[in-house]
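Left out: one protein chain. Kept in place: all the others.
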């Protein structure tokens, strides 16, 4: 069967170590595989490794699967794993972070390896799901032993960016970037998988409306993302339906809590956000249900945490949003010394998250009702990130961001969003408002190493409760997954918004 | 003639150099490319290293100098976004854009010119009024709206035409064409119409305005007095006398379709240069933008050269100078 | 024997006696178009008084009123005549308020482009030679940059120079300059082409023989004879400018989405075409169509009226 699908953009590179980004890795997951893999509900299951064992706090032994072939016929073995690991550490690699979780690999035999980590790492197998194995021989033959750098100078250096040779169920047979990628079924695939698809055609379509039209007109079998407002249309149209569910991405608002004076505000000489009451006032002014209902058409899940239920370490206890209570909000503002509110500038991307700009507008409206007059600066993501990111000194006072932890683990959130900003330790990189609490910093450090799940969860819970009390962030909701499929096509909708072709079954 | 053309081509080099210079001056306002090139787990230090290694921290004149030095050797660098040589990317996209622009320019001309003449000859007729109103609606509705409406009607409701892409293309080695397959031709229809509407309206109105004046001249009167056929008078004598501004505008329009058919190409996911360009802008793909702008500068110089030569062909009175 | 008075008649009497006014009175189409244009401009200018709601004052906008259909539809609400948009803004009021930005940007940028382009075209076509080459190559450079990039550049520079607070007031100027800059070449090249033909005509030679300086010949003699195409382009570009403004605002260089222009409203509404909330885009679209139509009719009329032979 032929399966045609579309996403809003194309992958940048076919190099599995070229870009550490969910769509790219998910897309390549049909061609390449890691030692472990995600099941359709994001549970870790064996991939190219049959089993693993934590033999010492920093030592893991992996048994590799035997008889696995690369698409070009090469065998998969321990040398490939070692090669891959080394490759991820080369300068062009964007998987250096993952590579650095391993300090050494010892080949025990062709299908057994011993992995050494620099520190105890309870989630190593989880982190290896997107750590795709490449064939040593093939890479050497094509002069691709180093990860292709975005800086690469010529076409030969980017061979691996334009060609693929994995162990996955699909072989890339033709590719024209931005136009079309065609895959055929790999007949020697090691695993029995549900799909009956023999050929896959992937076309990126940047405009949501066009994507939806192409689905309804029957030219495509599956598209995503579908603009949420078009769900009704998909439901009423014949032969197609929307496929939705909560995504593992949380949308939230952040506030500048470190500067002594806000960059974009009429309050001079002090920073209102340093006052917990002001932050709380903001939290109580925002009606998450209204946003969900009107902007997200009821498809979002209002959130109290920066973490979605699908993520390892999620704690339902803390997921209750701040109550919508404008009166309380006004009262808090008055107490904090802003009875008439204040003016505030807000930064917002307008092409990054589902209805991002619309959400920001709604927030602006809601804040206006308690007297906080927000000036919205909505920009495309390139400009937005260039402005608010730490490279530019976090040039913002109030911003909207969305987050999916790439490792599907809570530590990633603690580390990137909740920890204090620290270049040396590389923490708080996405903590654009530079919220800072030393206890949380401490916890983040410990959680990384704690291998005991129960203890780990307790620490996490403490961090969450601190954050919530501090009102360090204003979580909005879990963004919805929004796919559209042709009737008769069944597939698994993964919460990380990845389409795994292994589960696609095309019927009539 | 030879001197004229070679002078122009020489000037085009200057134009391209200036375009490059301005381009590099403005790239820093487009956004930060790094964020799109790395994953979220990449550390700040690594980001900084990448920025440094791409030379993005250098003053723009240095970046420009580096780019030009390589460009004269035929190396336009690698696309940040697609990790491919820019020259190859552009060469890949060029046929799609050119075919689309030519078809829509042809449509616009084939409809616009006769309609312009008709509406000038019969300014009061009901058809004229209806047509002028309709064409203006076509202009005032944004391209994306028209595109989507066409898709909805012909693609979704009637299912006659494809909603996106270029269909099957035939690869001639140095050129890919959609003209040779049924699906290629079908795919062309909607984007070409979308693009043509604006051009057509402009041409209709321009031809009409100029015709109205020319039709009142003495030489048209004398042509009538000689009993020449209306076809000869309207299409040969009168039309030709309206051509100079019309050619100018057509040249500019064809140029800007080739260059910036951005909205149409993205609505129809047409794999052309406009789409490439807008994506390059949104992802701050500096090498693509730079090479692309140079190419466009060249395209415009050439088109305007052709237009200037056409002036001489059309109007002998202009030949004395130069 | 003639009615020569010693004083020059006042401007109003001169206007009332002018051929233009006389001609205008006799063209019903132009009158209707002028009334419509006037209504749009009036509605925009006095939106504060005319509009039933103030969609730019977000404290008065209720998200729960979002996406209401026009009043006459089943679920419509009488206080929102043309329905509401995704944020709960009254579409009718937003059209009025939004037209303000769109009209200013549209007319100002087209005016800027036309003035700049005409000036360059006149000089280039008349002077010829090196001057022409330089100006036209500058035009080629200009053509190579789409409005988007120009807007980003101007916006970036403006932000660099100006203090943070002034940015919002600046937004409109940035838009006007960016759009104006990316449109002027059309005028420059068309005017130039016509000037090249006109400059050899005898009436120009006659002006030279009188000893008139070049700029008078250009402005008083040649310009009126090359205005035909200019009016056509200008009236059509008005629509383009309004739409371009919306695109640029989307890129973050224009006005913020919380005070949408007509173009932005259409762009937002575009997202709701499939989902059945047609009123968000259709009504602003219709407003734009009416504006463009009226301005074009006026433009056509003016073109004919300025040409004594066509009256």
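For reference, chains read A, B and C in written order, and residue numbers begin at 1 within each chain.
We adopt the following convention: a residue touches a chain if its C-beta (ideal position, glycine included) is under 8 Å from a C-beta of that chain, and two chains touch if they have at least 3 such contacts.
The rule is short, and it goes like this: contacts and distances are computed from a predicted model.
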- Per UniProt, and picking from "Dipeptide ABC transporter ATP-binding protein", "Succinate dehydrogenase iron-sulfur subunit", "Monovalent cation/H(+) antiporter subunit G" or "NADH-quinone oxidoreductase subunit H", the hidden chain is "Dipeptide ABC transporter ATP-binding protein"
- Can you pull out the displayed chains that the omitted chain is in contact with? B, C
- Message: In the whole complex, not just what's shown, which of C:27, C:77, C:133 or C:208 touches the removed chain?
- Response: C:208
- Item | Among B:106, B:153 or B:219, the residue in touch with the chain that has been omitted | B:219
- Note on the structure: It is residues of chain B that touch the chain not shown, namely 1, 3-4, 216-219, 221-230, 232, 236-237, 240-241, 312-317, 319-320, 322
- Note on the structure: Hidden partner sits against chain C at residues 1-2, 4-8, 19, 22, 200-203, 205-214, 216, 220-221, 224-225, 306-309, 311
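Here is the rule we go by: only the chains that are shown with their structure count from here on.
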- Note on the structure: Neighbour overlap between chain B and chain C returns A
- Using mean Cα positions, find the chain sitting nearest the overall protein centre. B
- Item | Most distant chain from chain C by Cα centroid | A
- Task: Round to the nearest whole Å and give the separation of the Cα centres of chain B and chain C.
- Result: 23
- Item | Distance from the mean Cα position of chain B to that of chain A, given in whole angstrom | 38
- Averaged-CA centre spacing for the pair chain C and chain A, given as whole angstrom: 44
- Shared interface positions of chain C, touching two or more other chains: 270, 273-274
- Among all residues of chain A, those touching at least two other chains are 209, 213, 380, 383-384
- Message: Give the list of chain A residues in touch with chain B in this complex.
- Response: 9-10, 12-13, 15, 18-21, 94, 96-98, 148-155, 158, 161-162, 176-180, 203-207, 209-211, 213-214, 216-219, 351, 380-386, 389-392, 406, 412, 416, 423, 426, 429-430
- Query: For the complex, which residues does chain C have touching chain A?
  - Reply: 57-59, 61, 63-64, 66-67, 86-88, 164, 168, 250-252, 256-258, 270-277
- chain A residues touching chain C in their complex are 208-209, 212-213, 227, 229-233, 263-264, 287, 290-291, 293-295, 350, 357-358, 360-362, 364-366, 368-369, 374-380, 383-384
